[in-house]
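Heads up, one of the protein chains got dropped from this complex, but the rest are sitting where they should.
Chains: A, B and C, in written order; residue numbering restarts at 1 for each.
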Amino acid sequence: MRKDELETPYQIMDPAGKMLGAMPEGLTNQKLLEWYRLMWEIRYYSNKTVALQRQGRSTTWGPLNGQEATAIGMGAVLQPQDWMVGSYRDAGAYMAKGYPMKALFYYTRGFSIAPELVGQDKRCLPYQIVLATQTLHGVGIAMASRIKKENAVTMIGVGDGASSEGDFNEALNFAGVFKAPAVIVLVNNGWAISTPRSHQSAAKYLMHRAVGFGMPGMLVDGNDVLACYSVMKEAVERARHGEGPTLIEAVTYRHGAHTTADDPTRYRDPKEVEYWMQRDPTLRLKNYLVEQGVWDEEKDRQIREEVESYVNEQADIAYNHPTPGPDGMFTNTYEKLTPRMLKQREELRRELNLEAEVK
Amino acid sequence: MRKDELETPYQIMDPAGKMLGAMPEGLTNQKLLEWYRLMWEIRYYSNKTVALQRQGRSTTWGPLNGQEATAIGMGAVLQPQDWMVGSYRDAGAYMAKGYPMKALFYYTRGFSIAPELVGQDKRCLPYQIVLATQTLHGVGIAMASRIKKENAVTMIGVGDGASSEGDFNEALNFAGVFKAPAVIVLVNNGWAISTPRSHQSAAKYLMHRAVGFGMPGMLVDGNDVLACYSVMKEAVERARHGEGPTLIEAVTYRHGAHTTADDPTRYRDPKEVEYWMQRDPTLRLKNYLVEQGVWDEEKDRQIREEVESYVNEQADIAYNHPTPGPDGMFTNTYEKLTPRMLKQREELRRELNLEAEVK
Amino acid sequence: MTLTATKLTIIEALNQALATEMERDQRIVLLGEDIGKNGGVFRVTDGLQARFGEDRVFDTPLAESGIIGTSIGLAVNGLRPIAEIQFAGFMFVAMNQIVSQAARIRTRSAGMYHCPLVIRAPYGGGIRTPEMHADSLEGVFLQTPGLKVVLPSSPYDAKGLLISAIEDPDPVIFLENIKLYRSFKQEVPPERYTIPLGQAATLQEGSDITIITYGAMVPVSQQAAHKVQEETGASIEIIDLRTIWPMDEEAIIKSVTKTGRAIVVHEAPRAGGVNSEVVSIINDNCLYSLLKPVARVTGYDTPFPSPGLEDSYIPTVSRVVKALRQTLED
Partner (left out) sequence: MTLTATKLTIIEALNQALATEMERDQRIVLLGEDIGKNGGVFRVTDGLQARFGEDRVFDTPLAESGIIGTSIGLAVNGLRPIAEIQFAGFMFVAMNQIVSQAARIRTRSAGMYHCPLVIRAPYGGGIRTPEMHADSLEGVFLQTPGLKVVLPSSPYDAKGLLISAIEDPDPVIFLENIKLYRSFKQEVPPERYTIPLGQAATLQEGSDITIITYGAMVPVSQQAAHKVQEETGASIEIIDLRTIWPMDEEAIIKSVTKTGRAIVVHEAPRAGGVNSEVVSIINDNCLYSLLKPVARVTGYDTPFPSPGLEDSYIPTVSRVVKALRQTLED
């Protein structure tokens, strides 16, 4: 199924939760219930971080609300040997790949990741801040898998705004030329801070970029977890079978502000937000599950409570985890510190002792 | 006429010079004879520079042979108020726009351009060495024309290899978003030094990039001067009428080495060169003109002699033109030299006087 | 009507400078990410799109090389672009367009074309921004000839220097310290005035030691100087470079020749930074006046750290105090 000719995003489930197509193979209600819970884990994780930021404990945070279906699709189609390489907004996909929530929480405190909270390598690169740069890293990782003849696929996340960066286009081109086993998910959430998708590119759909780089392009409703799963699964299988990369544009929406430092009322019509709230991915899946008779309001309340306390626990672990000392900036600059760095670290240590005396 | 669905490059005249379509409006035999002469001017200009390089007088030179039809198309469709922004390989297009040959020759000596040889501003940016960077300059120039409401179009030349650079893609995107009155001609001469077009991108045609940036893409036989003219003219008219940019891929061939420092026998099959020599743009136009009864071998011999001596004259002017003194690197760094630079220039001047003494 | 000076933050002063100049010179256009409706993430361009229209103040797609590359074209074709890079750390994305293009248009074309382009970018740490949002890049530009580099430390200077940068016929990198953006207000005359690029300001005169600094380290240096003056009675001269390229060598030489002692304070990494060039200028011109080694109080030679560690990376008052004391010792 090539979806690059589609004029509207591919859907399996409509916004009311009604099935428009067949359930993708292998998906059970059990699985969907898991995903439903995961959606709330992602959302509450994000909400909690906003709260922590308001308390001055987390650094600037970019909320994930509204993009949970896309995130779950990205993570759920991967196997442990696969790689995930995304931006700050793909934290939900990292969770869906199995990256521990506490490790993500730790990072929001404003330190490099804490490997001991990650545990065994999850093959997730620390999510990227500099727009689109990660798409090249992901393609390189995928190229290495191919060269080493390892059966691993790399899932790459990138935003609609970031798609304008040269690096994104170079990544698509390298992926095409080297038949990299990669899936590039362009998470089009409608906005890049205050810049709407329509101003980001004159193309009707961003996935039209695919044809110019010789790969299939697909368009999917990013709030329909079934459609995301189906399209991404297909792309991952293609990649795994040596058939090269795919570009998928997932059309979704950022419910909240760009970050805790942003005020979207300056540039965004509240009616637009309302429109998209009705297309909330949690709502859609919930409606379906209720329709199926496996879900009700009471269960919903329960699971959200459960998730909330789980999220709080994870935050507690992370926010009580030991942090690097004030001279931590020297650690991990190189494998072995240079004489100059050792000297500068000494300098700093001496100065930190002196601090009290001077003040 | 949208040509972005074409599977083969658009032609008006086949390689034997036989007409496949109608003569573009406004073109007379007179005009074609002018172009035919211009083709030889470009070719002899390039050959002469190779000869000068062999004598150690020109710096490294990238021959233009084979690409004359594309170059003439690019230049001939422009008006004086229009801009030309190309790479080192677009020198022929500069000539077709009216840039004096002697000014181009001067530059091959290894100095910045000599404005006095250019005469009045020809609205041609010095051709670019750093791949694809000029595409952004060209789009910016076009954006300025639009903002100033000037009726000027910018013609941008870029190579097949350069099309892989991030800057090229960013240029297409900006052009699309800002509806820049620009025509981007992707001069696909089959090779980027030793890298064949097929390895440059997995896309079937490079002009397929256009759809991903929301603009028309066209594919043209770059050795057919009529087709080039026709397609480029149409694109320039679109731009001039506020309908935005166009990407045109002109399929041509680099007959010679990448530069005087390159040895194409290391990577290129001589049969391929032979194939393309039969598609030589001069040959094609000559065949047509002979067929029309306005040309013969004797005239051909004559005009080539004339052109040769013209080219030699131009080279003489340029190679006898005064050059900057050895402290010329300070000139034009800023409008006004800084105190530090004045000091350094003094330092250098003192040192140049000392040179003799020390040796 | 007489205009009276109002107290403005650096952000407000910059906004005023932009408005004033855009009013005067129709060629000026502003471009960058989120500078239109949103007024820039720090609001430096607040209200300017509404006032001057979308042809003169426009948001670009997210592509820094694209922003600078098209700005070069705008400049060559007769406009006066002022490009905003959302955070200076992202100038690395555009480095080629800045260094190999903007800085060389005039030389390359032997003066036929030039590039009157101002690149504005916030920089510097201290407010817990994410990775690459706090890096100080000015030192990099010492090794990339053809540019001018300005770093104001006060609202008054910010306005006067920005107007000079806009007037300048060559590309100017205009770096705005994030921490200083709103940290204090100062009287800023509402009328147009300029402060020449390449001229340092002597913030206080002194005879025992010179502090050479700029940007966010100006108030830090002032506090440290105050403390050491109180403590030791030393007479401390403070020079705010304001423009690090061209650098005001005269001011440095004159002061150090007088005081015989100097410290250089900045937040950027140490190796090959502005401090190294200042030390070298002293070496070249007034080494024999120097009584003690010049102390270098700077960021460390590590990547700018995670926000949780930045406080021990950025020079503090106590580090400057310590350097002053040591350099004042016999």
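By definition in this document, a residue touches a chain if its C-beta (ideal position, glycine included) is under 8 Å from a C-beta of that chain, and two chains touch if they have at least 3 such contacts.
These numbers were taken from a predicted model, which means no experiment stands behind them.
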- Note on the structure: Going by the whole complex, the chain not shown touches A, B, C
- Item | Residue of C:T144, C:Q204 or C:T257 touching the missing chain in the full complex | C:T144
- Candidate in contact with the missing chain, chosen from A:S145, A:S201 or A:N223: A:S145
- Query: Looking at A:E41, A:E68 or A:D167, which residue reaches the missing chain?
  - Reply: A:D167
- Looking at B:E165, B:D224 or B:E249, which makes contact with the chain not pictured? B:E165
- Task: Return the single residue from C:L30, C:A251, C:V294 or C:V321 that touches the missing chain.
- Result: C:V294
- Note on the structure: chain B residues touching the chain left out here are 59-60, 88, 109-112, 129-131, 161-162, 164-167, 192-195, 199-201, 261-262, 266-267, 323-324, 326-330, 333, 340-341, 344, 348, 351-352, 354-355, 358-359
- Taking the full complex into account, what residues of chain C touch the chain not shown? 89-90, 92-93, 95-96, 99-100, 103-104, 107-108, 131-132, 137, 139-140, 142-146, 245, 247, 268-269, 271-277, 279-280, 282-284, 287, 290, 292-294, 296, 300-303, 305
- In the whole complex, what residues of chain A lie against the chain that is missing from view? 83, 85, 111-115, 118, 121, 125-126, 130, 133, 135-145, 147-148, 166-167, 170-171, 173-174, 177-178, 329, 331-335, 338-340
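Just so we're on the same page, only the chains that are shown with their structure count from here on.
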- Once you find the CA centre of chain B and the CA centre of chain C, what distance in Å lies between them? 40
- Taking each chain's centre as the mean of its CA atoms, chain A sits from chain B at a distance in Å of 44
- Message: Using mean CA coordinates as chain centres, what's the gap between chain A and chain C in Å?
- Response: 36
- Could you list which residues of chain A touch at least two other chains? 164-167, 199-201
- Query: Taking each residue of chain C in turn, which ones touch at least two of the other chains?
  - Reply: 61, 63, 65-66
